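What you see is the complex with one protein chain gone and the rest in place.
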């Protein structure tokens, strides 16, 4: 079942590794089939160089039960499932421990919008979740990780913000499908790195004005976008 | 028309990516035909691995109208056009979001001349423009980006300064042709990185003395230059 | 003798270099045959590109005497021998001068647990030894290097801590065999780098709560681990 989505999810996982965002097995990409109610995701702890589409695991979006696949799904599957249910229109989700975005997550700070590179990607800062409470860690930890992300987006416009930092942990990013989610994770990593490099020149940088943020975000993503080809 | 210039511009765009100065589609190189009054530039948002000379777009230097090409020109084309008109003798222009130069642009600071590597490239600091005003962002944003660069160069000697930082945005660099412009962008990136690394050892470094700046710049670029072969 | 272990040790040394943790000849991996009482280790100062299994040196775990091999064993062999005797269950040991872990060792500080990436690897900080005393440097320096590591682990649970920093020197890491020891050294290097990048955003970061450290370490390494395949 879902052979094409398995192919896409497998290819996106391999691209995530090829882009340098994954060490060892620390990363995962999933895709969703909203009509059927399934999530297709990387198996847990399998080396990238042996990964094939048939290793992808199909789980129920609703219950998390494995519908197809011989391997255990990624241990982060409950987080992905919560995200698909909370973030309407999202078709692919990435989790990684990429260096620069994870450093920001470890500092428990949102990434301020310090330039047009950031504004081309995200309108406003890259948000950071609150810390999980001890009881949220003790039980249903992975689902609660999704819950604090959803909570953070209650007051944010999802269309403006393709990624989030989970405090003390690392980034999640998303897009229309698995490949777009990887592009978002790659862009987030560069935006995080640029912000770190800026801090080293000016330890207290001011965000760029709202007009410039809006201009760059909308010329690329707005209804009258004029970046790229039609 | 302008087949040779299209080849040069295409090759320079590919080199910009190969030098590691471009992520995704965030960069563009153009060349000018001053006799005919045309600018040849990369199309907007086209992946580098599919780029061919016939994709390059020819626009009027004066009006910006497309004279040849099926694709939309880079959204930064109005900036390039303003630069060619403001900067006499420049034959190629590069815009990039390269990591270290962009971090300096995001900190809204000129790069001071901290060593002979910088002095071999640029006589004096790498200048930084002022921020654009809200009304300059709202209308003709890309042309106004060129305008603040031109404004900054009103009091600078263009022959001494092959690059500029646009505040809150990123670098532009230029040269006698598209390939020389890419070399300038690559050198700028290394000079920016060296300055960042110096800051980390000494947070308040003093620029090198004027005599040493002059010596290095002139032995390479002055009338009695003795660096390289004749 | 011990042909299979020699193969493993040689391959692990080559992997250490391929992972970018070794410059020139500054690193070494060993394996132990606890039944026979032998350590198999890289020869001293031999280039990696010429290294073959038959160059590995077999020494007595007890006395350090060479039991087989035409070359001198690594000058750090006495440290490895002390570690095998002090750290029960360890089957492979790595020493490297990898950039980020060595920088922490040079700062004489343990690496605090700043995120889940660290907690997936080590329960608690990466410990740092005390400095050696002048008389410990003057005589039996390499054995004393092992001694200060063993001393540091007197009050630590070895199963929770797969690596250590020797103050003013660099990291040692270990595992069930030579290959697992290299994986530990690679992971340590990334954890050290992440901590350095976090410091640059927040110069005084707080470690993550004990609950989160425990959750991540145990879901991967505890008796009820659910990360990876069974």
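Here are some notes:
Note that the chains take the letters A, B and C in the order they are written out, and that residue 1 is the start of every chain.
Operating definition for what follows: a contact is a pair of C-beta atoms (placed from the backbone, for glycine too) under 8 Å apart; a residue touches a chain by one contact, two chains touch by 3 or more.
Just so we're clear, the structure is a prediction, and the values are computed from it rather than from any experiment.
Although one chain is omitted from the display, it touches the following shown chains in the full assembly: B, C. From the set C:21, C:93, C:132 or C:181, the residue in touch with the chain omitted from the display is C:132, counting the whole complex. Contact between chain C and the absent chain runs through residues 23-26, 43-46, 71-72, 75, 97, 99-100, 102-109, 131-132, 134, 137-138, 141, 168-170, 196, 199-200. Interface residues of chain B with the unshown chain, by the touch rule above, are 114-117, 120, 183, 186-187, 190, 193-195, 197-198, 200-202, 205, 208-209, 211-212, 215, 219, 226-230.
Just so we're on the same page, only the chains that are shown with their structure count from here on.
Centrality by C-alpha centroid: the chain sitting nearest the overall protein C-alpha mean is A.
Matching the C-alpha atoms of chain A with those of chain B calls for a turn of 90 degrees, to the nearest 5. As a whole-number value, the distance joining the C-alpha centres of chain B and chain C reads 47 Å. Averaging Cα coordinates per chain places chain A and chain C 33 Å apart.
Contacts with at least two other chains are made by no residue of chain B.
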